[in-house]
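Every protein chain except one is present and positioned as in the full complex.
Here is subunit A:
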């Protein structure tokens, strides 16, 4: 699996992402610069976390208009795989490669804590190494993670099995109204979604920070091993 990580000014989780990809796939990803105007031959493009352009406008809004995003859009249209985590998810929604928007957290504070996600579908190249209903830990680190979309968009996401992850309690229960289950107030507790062709995935939490047994936990590994399985063949 050949992966490329996109660097915007203000990206700050590229090293974490590179480490996770290296650890699980055994291959070094290449680093891409937001001003590049062409993509190398890749199986996967990753938009990592951070504060692209300081997020001084809307989170991800500036990044979505970087020159490389035009290439990434056509890569996705050709069926390429794209993963956006945290700020990367925000950029993908701003670029309309994924539906919805990420608003300020309901509590109006930055959330940086370990939380629990439930896998809502195993039918995607990002989630096939999990089973539907699996609950795993993942760190949150965002100020704008409150997933929001029009009711018909949400209905359609659910009908098409495109909700990838939901925020849940440690016991796996979802309750959108309870901040202990759904800390940022996301609609229908949605933490991650898939594109129509299921090859673009965005999520707010950081599985890339839980992949190394030497640092105590490997809850995030299936995201990357799923991709390796899907993209190596």
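Heads up, the rule we're going with is that contacts are C-beta pairs under 8 Å (C-beta built on N, C-alpha and C of every residue); 3 or more make two chains touch, one makes a residue touch a chain; residues count from 1.
Here, contacts and distances are computed from a predicted model.
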Quiz item: Which name from "Succinate dehydrogenase/fumarate reductase iron-sulfur subunit", "ABC transporter permease", "BFD-like [2Fe-2S] binding domain-containing protein" or "Phosphoribosylformylglycinamidine synthase subunit PurL" does UniProt give the chain that's left off?
Solution: "Phosphoribosylformylglycinamidine synthase subunit PurL"
Quiz item: If the hidden chain were put back, which of A:99, A:139, A:202 or A:222 would touch it?
Solution: A:139
Quiz item: So which of A:15, A:65 or A:132 would be touching the chain we can't see?
Solution: A:15
Quiz item: Touching the left-out chain: which of A:83, A:111 or A:157?
Solution: A:111
Practice problem: Touching the hidden chain in the full complex, which residues of subunit A are there? Just list them. | Solution: 9-10, 12-13, 15-16, 19-20, 49-51, 53-56, 107, 109-113, 139, 141, 143, 206, 208-209, 212, 214-216
